[in-house]
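Note that one protein chain is taken out, while the other chains of the complex remain in position.
Chain lettering (A and B) follows the sequence in which the chains are written, and residue indices restart at 1 in each chain.
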Amino acid sequence: MVDVTPADAVPPAEVGEVELYHPHSWWTKYVFSQDAKVIAIQYSATATSIGLVALVLSWLMRLQLGFPGTFDFITPEAYYQFITVHGMIMVIYLLTALFLGGFGNYLIPLMVGARDMVFPYVNMLSYWIYLLAVLVLVSSFFAPGGPTGAGWTLYPPQAIMSGTPGGQDWGIILMLSSLILFIIGFTMGGLNYVVTVLQGRTRGMTLMRLPLTVWGIFTATVMALLAFPALFVACVMMLLDRMLGTSFFMPAIVEMGEQLQHNGGSPILFQHLFWFFGHPEVYIVALPAFGIVSDLISTHARKNIFGYRMMVWAIIAIGALSFVVWAHHMYVSGMNPYFGFFFATTTLIIAVPTAIKVYNWVLTLWRGDIHLTIPMLFALAFIVTFVNGGLTGLFLGNVVVDVPLSDTMFVVAHFHMVMGVAPILVIFGAIYHWYPKVTGRLLDETLGRFHFWVTFVGAYLIFFPMHYLGLMGVPRRYAELTDMTIMTESAHHLNSFISIMAFIVGFAQMVFLFNLIWSIRHGREAGGNPWRATTLEWQTPQTPPAHGNFGKELPIVYRWAYDYSVPGAKEDFIPQNVPGAFAPSREPA
Amino acid sequence: MSVILVFLAVIAGFAGWWLSHQRLMAKPWLEQGMAGDYVGFDRSALPTAKIGLGVFLAVVGCLFSLFTSAYFMRMGLSDWRPLPLPRLLWLNTGVLVLSSVALQCAVIAARRGQIDMARLGLATAGLTALAFLAGQLMAWRQLTEDGYLLASNPANSFFYLITAMHGLHILGGLIGLGRTSASAWSGARPQRLSLSVELCAMYWHFLLFVWLCIFAVLAGWAATFIDICRQLLT
Partner (left out) sequence: MAVVLVLVLIVVGSVLFHLLSPWWWTPIASNWDYIDNTIIISFWITGIVFAAVVLFMAYCVFRFRHRQGNRAAYEPENKRLEWWLMVVTAAGVTALLVPGLFVWSRFVTVPGDATEIEVVAQQWQWSFRLPGKDGKLGTSDTRDVAADNPLGIAPKDPDGQDDVVVEAADLHLPVGKPVKVLLRSIDVLHDFYIPEFRAKMDMIPGSVTYFWFTPTRTGTFQVLCAELCGQGHPLMHGVVMVDTEQDYLTWLGQQQTFAQLSTPKQTGSANQPSGKTMASALDVAAKLETLEAR
């Protein structure tokens, strides 16, 4: 136990001089803003817009798969372009950018009690480079030959050959350039998120008092900073192979009867580099979701997160382990088969800390006071989909089970469930949760519940049956699911059903977008702390928080982020900046 | 991928060391009140900018480790023909060392408030860094004239690629150095100047270290060294 110092004896939490940039014009306030909150909204808006493009692309793909031959304009070429751009946008330009650029920018400074990010100018640059990367990606739709159709994994040699859409045109070049730009931009932002957590914390905010949201985003950013260079290296080398005729990845090849210039390169080398980025990337998306959902559950169940310390250790353990499992994406790639033993073991080990997190979320509900608000509903839905997708991961991580299942619809169903649906449900929950802080108003409840039910049930109905198509042997990335002896008539019907569900779920997102815009003006007034939450972002003097976040003096932190329903306290929550002790004198049995 | 794994192990070591000082075993729900005792844990005493640069250098280190990993993996394939390194690289190395030394002198001078010495150091560092870049370009020209073209062999491709990446980082550093020099000449506060000179020096030393490593890799000593280690182990 620590002695409790009376509040008035504590000096103000301002440390040193605060060099906050003050905008001088409309342009520097709202467009070239250095305020993390504005940058967060810019990031979120851009990511959502490009995400809508990806949503439309997924519809087009499902049209083709569910009703083959009905839609003339979806040629195999177009199909592969849709699938590639859809995947790339969803993984990188939407999920990574939204979690780290959007939520990271908005929440880190507010939650750690800082006035802004530590390097606001670099933070601003980060957004503009991200926007440029998005524009370069979009421009590939208008380039001769269209965007690349190499699949989001961009495996050489096919990615840069003429049998692939965009391979010998502009598509692949624009894709690689866009990724390189994204990585540069992300690195700038990432430096900010990491260093702000390290150095920007207000007085009293020790690491173990951080909300798990910050832990999740922080660890994910550290991982991203170390993993993205691998993608950078792979992209640069592939650009050279494509444009200057080097042979990093390109072996001797006969294409349509003609010998190509390349010689001796190793396609496997690319796969190693790609997945050295690609696997941590999964956790870069998952860890912020883990963190955010912990806070949603704790707040809306009015109970401290169960096993906070274990949660933090699990985040760190997952982050570290995720760098030694990359080759489980390559079990059937033709690499040395003996690697399979090592990577299957590490992959299944990672299931243990992940399972601990799931248990702790569920145990937080146990003996809680569960308010079934929309964020809570989304959190519950996250647990269902994440557990489902995580468990099918145990199939694919177990090397020999992966052999029949790899590159089938089972994989598609698995990763959509675990890193598509699950994190996006968290994003929705988080938006319903923090929207009142950003705008001062709550999102409409009725529309929200409609959105939740359609999204959750619909997404489950899309991806759960899809596993069984994969089990049957239906391969992924087929523009045409015809002429296959393994596919029964009923399997085709199932496919059509999945497509129809995909449309319904997609349209529910339009309702959500409408709600987002409509509620800015017409939502119910929320007040400063509508969920009666403890963390610092709800304790700002103004809502939405003004430039500089905390008024004249920074808050001082006296307790951890989860003092809910503390015995002896009058209210069922004690904000982090409230002094005084309400602790039970002994640890509860 | 062994190079990058070793690099990450080093990073993990740092992270583990730092985390071990963060009281991760504490039970935060029992520690209410002003954490007066833990102020030391709030943040590092180092200037924020230095920590930011440190994190950035970790990313740069990661990038070059990955290039090196790719280099070693590609090297094992049959079509690899090592290229003779131009002698000029030795001179370039010397020039880059000089640049680092000059910047270190500038740091010492800036700390003591000797503004003239600091300016001299900055100018020397900038000019020698430019000379290094020019030298690298000349080495490239020599190689192309001798017929070692970018696409003719993977060893050549890697040589051009890695030196180009390193050169680009130096170029980026020169922008920072230019801004520091501008503030040195326009009479910034000594404390501030001292910090930004230190940042430049940190970056320069790191890039020198990277250069020495990739020089060793490109010259083939690193491979020989690894072979010897392997033999000792087995």
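Just so we're on the same page, contacts are C-beta pairs under 8 Å (C-beta built on N, C-alpha and C of every residue); 3 or more make two chains touch, one makes a residue touch a chain.
Predicted model, so just to flag it, every value in this text is computed and none were measured.
K.L.:
Check each of A:Met484, A:Ile504 or A:Ile520 against the chain that is not shown and name the one that touches it.
P.N.:
Of these options, the touching residue for the absent chain is A:Met484.
K.L.:
Just name the one of A:Leu100, A:Met117 or A:Ala150 that touches the chain not displayed here.
P.N.:
A:Ala150
K.L.:
Just to verify: which one of A:Lys303, A:Lys437 or A:His451 makes contact with the chain not shown?
P.N.:
A:Lys303
K.L.:
Which residue from A:Leu494, A:Ala508, A:Ala533 or A:Val557 sits in contact with the chain not drawn here?
P.N.:
Considering all chains, including the one not shown, the answer is A:Leu494.
K.L.:
Need a quick check: the contact residues on chain A for the chain that isn't drawn.
P.N.:
69, 72, 75-77, 80, 149-151, 153, 155, 157-158, 161, 163-165, 167, 251-257, 259, 264-268, 301-304, 306-310, 332-334, 337-338, 340-341, 344-345, 348-349, 351-352, 355-356, 358-360, 362-363, 365-372, 377, 380, 383-384, 387-388, 391-392, 394-395, 398-401, 403-404, 406-408, 453, 456-457, 460, 464-465, 468-469, 471-473, 475, 477-481, 483-486, 488, 490-491, 494, 562, 564-567, 572, 584, 587-588
Note that only the chains that are shown with their structure count from here on.
K.L.:
Could you please state the distance in Å, as a whole number, between where the Cα atoms of chain A are centred and where those of chain B are centred?
P.N.:
Inter-chain centre distance comes to 31 Å.
K.L.:
Spell out the residues on chain B that touch chain A in their complex, using ranges where they run on.
P.N.:
Against chain A, chain B makes touches at 1, 4-5, 8, 11-12, 15, 19, 22-39, 41-44, 48, 51-52, 55-56, 58-59, 62-63, 66-67, 70, 73-74, 77-80, 150-151, 154, 157, 161, 165.
K.L.:
Which stretch or stretches of chain A touch chain B in the complex?
P.N.:
These residues of chain A touch chain B: 1-5, 7, 10, 118-119, 187, 191, 194-195, 198-201, 203-209, 222, 225-226, 229-230, 232-233, 236-237, 240, 244-248, 261, 263-266, 269, 272-273, 276, 304, 308-309, 312-313, 316, 320, 323-324, 556-560, 562-563, 579-583, 587.
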